[in-house]
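The other protein chains are all here in position, but one chain of the complex has been omitted.
Right after this comes chain A.
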Amino acid sequence: MSRLQGPSSLKRKRPELNSPVQSLTEHERILYDVIRSKQDIGIWTRDMKKEAKLPDNVVNKSLKALQVKNLIKEVVNIQNKGRKHFMATGFEPSKEISGGAWYLEGSLDTEFIESLRQLCKRQIEKKGVATLEEVTDLINSYPAFNVDVTKQQIEEILRTLIWDNAIMEVKSNGMGEFASIPFGKVCYRYVSKGGLGGEPRAGALASIPCGVCPRISHCTPDGVISPKTCVYYQKWLDF
C-alpha cells in the first residue's frame, strides 16, 4: 500500500483498548496477554514462548486462532526481518520495529521517498531559495499526497538532496535572493550547475579510463596490465 494513495499510515493509530475480546481458550488468553503487553513493540515468537511458558505446538495453534479472530497481526521487525514478530491489532508498530515513517511492510517505501524528493527539488528550483517551512507547506498542499508530512520528515528529504548536490544549505544574509528570509535563517538553495541528468560534472581524472579503473593499483608501465595492453583504453579510443 503506497502513501500516495489510500489511507494514511504515517500517523500512529490509537490502540483500541475498549474493543471486545472474543471468547478465548486459556492458552489463547495467556498468549494474547503476553503479546498485548508488548504494545507497539510486539514480540518475537521465540520470546513469547519463553514468557508464556507454553509448548511450541500450543503456541503455534493459539497464534493461528488469534490471527483468525483478528486480535493479533504479524508485523515485520526491521531489525530482524527473518523473525516472526507479532503485535496486538490495536497497535501500530513503533519506529524501532517498522523502521519509521519511511518504511512500508518492512522495506523502504522508495516510491514515496523518491516522489517527495522530486517534489521538494522542483519547489526549490522554482523559488531559487526556500526555507524548510515553505517547502513543508508546499508539499502538504500538494493534492497527490494523502498524508501530511512533518517538518522533520521534509528536513530528512532535503538532506538527501544536499548529498545529491541538487540543493545546498545556506544561511540568509537578508539581501538579494534572500531578501524575504530573515537574516541568519537556514534555508535551501537550488544548485543550478549540475551535470547532465543530475550527475556531477566529470572531473579530469574521472573523464579518462584510469580514473575509474578497478585495476589501477596493478597497472604498471610494462606489466601485464599496462596502458599499452589496457582494454579500457582500447574501448575509449575506439571511436
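Throughout what follows, a contact is a pair of C-beta atoms (placed from the backbone, for glycine too) under 8 Å apart; a residue touches a chain by one contact, two chains touch by 3 or more; residues count from 1.
The rule is simple: contacts and distances are computed from a predicted model.
**Student:** Not counting the visible chains, the remaining one has a UniProt entry; which protein name from "Coatomer subunit gamma", "DNA-directed RNA polymerase III subunit RPC3", "Transcription initiation factor TFIID subunit 10 isoform X2" or "phospholipid:diacylglycerol acyltransferase" does it give?
**Tutor:** "DNA-directed RNA polymerase III subunit RPC3"
**Student:** Taking the entire complex into account, which one of A:Thr25, A:Thr150, A:Ser180 or A:Ser207 touches the absent chain?
**Tutor:** Of all options in A:Thr25, A:Thr150, A:Ser180 or A:Ser207, contact with the hidden chain holds for A:Ser207.
**Student:** Please pick, from A:Ile113, A:Leu132 or A:Val147, the residue that touches the omitted chain in the full complex.
**Tutor:** A:Ile113
**Student:** Just name the one of A:Leu24, A:Ile41, A:Val58 or A:Val170 that touches the chain not displayed here.
**Tutor:** A:Val170
**Student:** At which residues does chain A meet the chain that is not included here?
**Tutor:** 100, 102, 107-108, 110, 113, 156, 159-160, 162-165, 168-171, 173, 175-176, 189, 193, 199-208, 210-212, 214-219, 221, 224-231, 233, 237, 239
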